[in-house]
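Please find one structure pasted underneath; my questions will follow.
One protein chain omitted, others in place.
And now, chain A:
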Amino acid sequence: RDSSVNVVQLLLARLDNGVVWLHSDGPEKKYEIRRAKNDGKELTKEEKQRLRKEKKQQKKQKDEKGTSERAKEKKHVAPSQPVATQPPTQKAHTVLPASAPIPVPASGAPSHSSPAPSPADKPAKSRAELKAERRARQEADRASKQQSCSSSSKTKAPPSELNPVVKRLPEHVQVDDPAVVKRLAKKLERQQIPLRSDYGYKVSLFSHLHQYSRKAPLTQQLSIPSTVIHPSIVRLGLQYSQGIVVGSNARSVALLHAFKQVIRDYTTPPNEELARDLVNKLKPYISFLNQCRPLSASMGNAIKYIKKEISNIPSQFKEEEAKTKLLTCIDRYINENVVLAAKAISKYAIEKISDGDVILVYGCSSLVNHILCEAYDKSRKFRVIIVDSRPRLEGREALRRLVKQGISCTYVLISALSYVLPEVSKVFLGAHALLANGYVMSRVGTSQIALVARTFNVPVLVCCETYKFCERVQTDSFVSNELDDPDDLMVTRKGKTQLENWHDVSSLGLLNLVYDVTPPDFVDLVITDLGMIPCTSVPVVLRVKNLDHSMPVWMLERGFRHKVSPCLILHAMLHRL
C-alpha cells in the first residue's frame, strides 16, 4: 500500500512539473501566439500587395512574351515566396513548447484569419506557396522534435503526445473549397447517405460553413422505411435539425440513447468481427447526423469514447456479452459525465451563491438551470435575471423552468444588458465547449455578456462539464462555427412577414450565427465536475483525462497497475498550484 502511494506521489510530482510549466507559461505563450499571428497577418498583407504587383507584371509580360516565358516567370516567383512565409510559421513553431494542442492555431491561424488566398489566384503560385509552407513546417517540426527530446528528460511525457500533430481541418469548415466538398460527396456516396444541399446566400466571411434550411430535412432524400440508417438515428437527426433536441447535454444524451438502440439491434454479420464492424457501421450514421446539424464538441467526445470502447472489446467476447458491456458503458458514461457531473458542479457552484445575490444568466443552459434549482432547494435566497436574445429566445424556456421552481426572475433582452448589470452580483454562463486555449465556446452573445460584466466588475462564472472540454483551439468565432437557418430571423407580426423575400434582394444577406467564443480574460472561474479551475487549465484537464484513458508505457514501467481517477490527480495538482 505504501509503495503504491509513493508511486502516486512520484507521478504527481512528475506531472506537476509539466503542468506548472505549462500553466505558468500560459499567458506568455498566448502573447507569443498572438504576436506570431499578427506578424502573419501583416506579412500576408504585404505579401498580397506584392502578389498583386507581380500579377500585373506577369500580365504585361504575358502580353509581350510567349507562354514558355511565363513558365520561367513562375519559377522565378516561387522561390521568393518562402522568404515571406517562413519566418512567421517557423517562429510560431519554435516559440511553441511541444505540447499537442497548441500548434494548431499557429499553423491554422495565418491561413484562416488572414483572408485566405482565393481560388482565383494562379494555381501554380498557391502550390508553390504550399510547398514552401510545408517545407517550413517540416523544419519547424524537426526543430521542435529536437527541443522535445531535450525537454523530455525533464517532463518525461510520452513522445507521441509531444509531437505537434498537424491535424487536417474538418470538412464542415471548408465548404467553400470545391475539392473538399467533392471529397465529402464521394464519401457520402460510398456510405449511401444523401448529401444535404446548402441553402440561401451566405454572408461572405462565413462561406466556408454549411447553412441548411429547416424546411428541407435530409429525410426528403431518404427512402421512407429507412434501410441504410437505423430508424432511431433518423429520428434523432430529425430532432436535431428541427431543434427539438437542443443543447449540448441533451444532444449527447440523445445520441448515446440512439446508439444504445443501434447496438441492441446489431448482429455481427458472419466472418466479421464485432469490434471492427460495429465501428464501421456507426460511421455513416455519424456523417448523417453531422449533416442534420454539425456535431457538438460534447457529441464528438461521446463518439470518441464509444469508438474506443468498441475497439477495446476483446475478440473472444461473445456478441451478447459485448453488447451488454457496451450498453453498460454508455449508461455509465451518461451517468458520470452528465448526471453526476451536474450534481458535482451544482455542489461547487452553490458555494458561490450567497444570500441576496442577483444572478444573471444568458439563454437556456440546462446546467445553469440545474444549479439554480438546486441552490433554491438548498434555500439560498437569490434573484435571477434572465437575458435573452433573438432569434431563438431560449431564455423564455429558462424563465419558465425557473419560475416554475419558484425562483424570482426578471427577463430582459440582451440590448438591456448594461441597464441591468449594475444590480447584478454574479454572472453564471453555460458553455457549449471549453477549448484548449481556455476560450469558452457558447451561445452567440455570451462573449458580449462576459465583456460587459467585466466592465462592470461583475464576476463571470462559467459552468461546464469536463466531457465538453475540447482539444481544439480557436481565437475567433469565424473559423469554426455553425450557421443556423437564416429563415429563423424572419418575424411574422400581424400576419406580415417582413423579410419574406430576402432571397430576391441581392444586396441582403442574413446571418444566423450559433456560437461565439469568449476569451479567458473575461472569465473569472470555470466550475467543472473536477472542481473550480481557471480557464487556462483546460489543457491540464485534457491531459489528465487522456492519461486515464490510455495509460502510457512509462506508467506501466513504474509498476503502476491501478487506474487513478483523474479527479484525484487534478485535485492534488490544482491545490498545489
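Things worth noting here:
We adopt the following convention: a residue touches a chain if its C-beta (ideal position, glycine included) is under 8 Å from a C-beta of that chain, and two chains touch if they have at least 3 such contacts; residues count from 1.
Throughout what follows, contacts and distances are computed from a predicted model.
Among the names given as "Translation initiation factor eIF2B subunit gamma", "Guanine nucleotide binding protein (G protein), beta 5b", "Adaptor related protein complex 3 subunit sigma 1" or "2-oxoisovalerate dehydrogenase subunit alpha", UniProt records the absent chain under the name "Translation initiation factor eIF2B subunit gamma". Residue A:E397 is the one among A:E397, A:D488 or A:D521 that touches the chain missing from this view.
Note that of A:A250, A:I350, A:L513 or A:M532, the residue touching the chain absent from this view is A:A250. Residues of chain A in contact with the chain left out of this view: 217, 219-220, 222-227, 231, 234-235, 238-239, 242-247, 249-251, 253-254, 256-257, 260-261, 334, 338-339, 363-364, 366, 394, 396-398, 400, 403-404.
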